[in-house]
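For reference, the structure discussed in these notes is given below.
In this view, the complex is presented without one of its protein chains, the others remaining in place.
Chain IDs A, B and C follow the sequence of writing; residue 1 opens each chain.
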Amino acid sequence: MILVMKNGATTEEIETTSKRIREWGHEVTLAKGEFQTVMGIIGDKQDLAGKPLHTLPGVDKVLEVSAPYKKASRAFHPDDTVIDVNGVKIGGGYRSVIAGPCSVDSYDNLILIAKAVKNAGATMLRGGAFKPRTSPYSFQGKGHEGLEMLAEVRRETGLPIVTELMSEKDIDLVYQYADVIQIGARNMQNFALLKEIGKLGKPVILKNGIASTVQEHLMSVEYVMSGGLNDVIIALRGTRSYETAMRNSLDVGIVPYMQKLTHLPIIIDPSHSAGKREFVSSLAYAGMAIGADGAIIEVHPCPSCALSDGDQALLPEDFAYLMDKISKLQPWNQRDWSKNFGKMQNSKFGDTK
Amino acid sequence: MILVMKNGATTEEIETTSKRIREWGHEVTLAKGEFQTVMGIIGDKQDLAGKPLHTLPGVDKVLEVSAPYKKASRAFHPDDTVIDVNGVKIGGGYRSVIAGPCSVDSYDNLILIAKAVKNAGATMLRGGAFKPRTSPYSFQGKGHEGLEMLAEVRRETGLPIVTELMSEKDIDLVYQYADVIQIGARNMQNFALLKEIGKLGKPVILKNGIASTVQEHLMSVEYVMSGGLNDVIIALRGTRSYETAMRNSLDVGIVPYMQKLTHLPIIIDPSHSAGKREFVSSLAYAGMAIGADGAIIEVHPCPSCALSDGDQALLPEDFAYLMDKISKLQPWNQRDWSKNFGKMQNSKFGDTK
Amino acid sequence: MILVMKNGATTEEIETTSKRIREWGHEVTLAKGEFQTVMGIIGDKQDLAGKPLHTLPGVDKVLEVSAPYKKASRAFHPDDTVIDVNGVKIGGGYRSVIAGPCSVDSYDNLILIAKAVKNAGATMLRGGAFKPRTSPYSFQGKGHEGLEMLAEVRRETGLPIVTELMSEKDIDLVYQYADVIQIGARNMQNFALLKEIGKLGKPVILKNGIASTVQEHLMSVEYVMSGGLNDVIIALRGTRSYETAMRNSLDVGIVPYMQKLTHLPIIIDPSHSAGKREFVSSLAYAGMAIGADGAIIEVHPCPSCALSDGDQALLPEDFAYLMDKISKLQPWNQRDWSKNFGKMQNSKFGDTK
Partner (left out) sequence: MILVMKNGATTEEIETTSKRIREWGHEVTLAKGEFQTVMGIIGDKQDLAGKPLHTLPGVDKVLEVSAPYKKASRAFHPDDTVIDVNGVKIGGGYRSVIAGPCSVDSYDNLILIAKAVKNAGATMLRGGAFKPRTSPYSFQGKGHEGLEMLAEVRRETGLPIVTELMSEKDIDLVYQYADVIQIGARNMQNFALLKEIGKLGKPVILKNGIASTVQEHLMSVEYVMSGGLNDVIIALRGTRSYETAMRNSLDVGIVPYMQKLTHLPIIIDPSHSAGKREFVSSLAYAGMAIGADGAIIEVHPCPSCALSDGDQALLPEDFAYLMDKISKLQPWNQRDWSKNFGKMQNSKFGDTK
């Protein structure tokens, strides 16, 4: 943390502020300029979280220097985390595509989809039994019955199940069936829920909020990890923008950006980002091209019969076409690039004096 | 709802789509243009929620004509709702300012603040016992102990208590103490929680989400009301923008805009909007000027000691200064204006042929 | 400026970077922490603009401490600037409302509007002769003929004329007629145009860009002022947001925020912000309540005949109603508040030790 003192902050103010910070157990270094004094605070950032730094005497600005998350940070865990879900690996070079319907509607559709996506190369099955819907009058999911269908299809196909958890009171039920717990955009900062699942043993996919920052997303990951769980998959489903071309705006540049900050696997959700079947596949391709560790994609054989989000569902044939293209794609490797990036700081071209 | 068919949609597509909609129990009207056909759907909008209109054959766009909420809508309840909290009224011309600390920290501070804000004209006391914090390492609230302090201060001052509920599992505890239940930005779409509190009997303040639309906010209100509760106060706490001048961006024009759409009381939260003590009062004044039914304002005698959000807390003297200014202010009355607005459609000036 | 060096920046990197900055003529102070070194740069900020600070060896982040504008800054000109337009004053406690049609369409409408708004209390007349329209097929303004009408109406009413300049090649023509030159949102960063008008002698109203920051807006003001002109009026016309309730989102809290940063008059443009006649007046009232130095408001006797932006035009009667309400309004005085703000740093309540 850096405190920039006000122009004209008095010696007394500077001393009072330094003293207070030292009382909290942190070292302070001072850089006094002609007009402005800057104070550096050293020590464990987690201890400073929530301290009223802005209100200390003479303080003008508080500038954050290092990340406020710890367990999620690559600084504390330099190697990529590889998560194993019933033998399916993701992260650290293992790529995995999760596919399935938005909502579980019927057993017949579910088994048809599961076989089709498995055949095309998907390694896990997604399907919502509890659905967060903007309107209370929209279909809210099949609940327990949907979970039973998922379990039955897992028995037949061997695909691990990814399903959404929306409520603390459904924890026991959902954990009985799911292999991976999905937390959606609307609950990204439902901290009560995040704390609970961090104490439990199953891998979690945590999507970003509708307009969360990268840092807030990582702080919510930290909530889960602070409970003890290490297996968190970060999912990017786009964020809200004024532009309505896509349902949400997914900047795939965030993938390498976050790979630098965290050791956890990062997947993209092109279905919720594009929002229209027509653009889901191309966006999925771009996201895999830039080096995402996987994708979560909605597939349905009859989009106009789907009980939710039919608009953005790929047909099974679409999905097979996409998976074929992805299998031939050489993804960008930011780690390799970074090695070169490091080496090339002193270009052999030009003047770098 | 209006369906705009694709250029070149076939007669067969148009008939299939009309037929499907009629099977769902809705009337259809057609307007055929030279290139484009437009289909109007008549009937209860709630029944259409979640139907896969976009995926019907030949459909290009789905345009929403009327609001998807019902109980929250002024169309279904033309008169202003007045909410009574232990004798304190809000809505329909009754204005009410809620004030208190962000977090409850100590009994001594709480009673001091409560007396000061009551003396200045506040009619309810706010104070957080459970705090949603971006970092798991920040202060999370005093919990049960904080609720006890609030109850004790209510006994001494008579001020009704407004406090935040963050978790389904705290419902029993919080309802035992609170007079008004506050749901914060991060839980605006925690639908599981909204459904539960809609079944219970206490008034609710529902803040907008960090980047929610007006319509999403009203849909979340509808979630609460669909459980049976009528007493919902809508709070505007600003939304996220690229601009960092204020902590959030509060467009006070939303106040009259929402007053047109809903019969419920609308209050502003200048503390979270401005985010800095220096601009909280002026923003509160502007919000009351435009006709908000009230405000919820953070006050603390020692911002640099506050355990959360000290930056945005008014001092008790600041609050008294603000309340004095507000008491002398003539708020804008959009209803009066609208009467004129109606009458003046045919201006006596100019050419309106 | 503050440079935060990378974790593990070498002594050599730190020295190379310090040396380079000293070569540019700036003092450097160092604060070395256990892990991180922070470098403060002292000297004229204008000299540092455009220097490649991010690329110096070992630099992780560049943090801006003071404003990059100078002539627009209150730091360099503590007293409010009062601008005098043919005897009409604005700024430093003088409030002025500018009103008139979006586009000049006919002499008859213009004189009718001018007399009506003057009668209601407006002190200047606005009217566009050159119109920036999103579509090349929309009405582009009456041009020279429109300017002639404005001049004729000025002769009759005495109201100074405010009109938009869109093109460098129209400078001579527009300056021949206008009293105040308006630069619209789309040209806020048309730097070629800004430089030209900064060399000329007439007051300028500079609106913010569709999604500009406060700082970018002030930098564009600085472009004008760097040419020599002091008379710049800052106009806030709202910014783009995902929310479509209002045409643009105007956070009136920006008014006191900018009053702190700059000495120049700040006016609001509720017509372009609200975008609908129904909400223009309430928003104008809120903006004047928070202490804006004025407003620029579109008025037309027959909105459905207007050649542009009829939707947002007030009728003359609406405008008279609004001006009556504004005349009875006690605006917030941020300067008075700030005096109290200063004094109240040590509250008599609570523990501030």
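Keep in mind that, in the parts below, a residue touches a chain if its C-beta (ideal position, glycine included) is under 8 Å from a C-beta of that chain, and two chains touch if they have at least 3 such contacts.
These numbers come from a predicted model, not from an experiment.
Annotation: of A:Ile254, A:Ile267 or A:Leu307, A:Ile254 touches the absent chain (contact as defined above).
One of C:Asn109, C:Ser308 or C:Gln334 touches the chain omitted from the figure, and that residue is C:Ser308.
Contact with the chain not shown here comes from a single listed residue; of C:Asn190, C:Thr262 or C:Gln334, that residue is C:Asn190.
Of the candidate positions C:Leu110, C:Leu125, C:Met219 or C:Met246, contact with the hidden chain is made by C:Met219. For chain B, the residues touching the chain absent from view are 2, 4, 7, 27, 29-36, 38-40, 42, 61, 63, 65-66, 75, 240-242, 345. Residues of chain C that touch the chain left out of view are 46-47, 49-50, 52, 54-57, 68-69, 132-139, 166-170, 186-187, 189-193, 195, 209-212, 216, 219, 222-223, 226, 240, 303-308, 310-311.
Contact between chain A and the absent chain runs through residues 109, 112, 116, 211, 213-214, 238-239, 241-246, 249-257, 260, 273-274, 277-279, 281-283, 285-287, 289-291, 300-302, 304-305, 315-318, 321, 325, 328-330, 332, 334, 337-338, 340-341, 344, 347-352.
Keep in mind that, in the parts below, only the chains that are shown with their structure count from here on.
One finds 38 Å separating the Cα centroids of chain A and chain C.
If each chain is reduced to the centroid of its CA atoms, chain A and chain B end up 28 Å from each other.
One finds 30 Å separating the Cα centroids of chain B and chain C. Annotation for chain A: residues 57, 240 touch two or more other chains.
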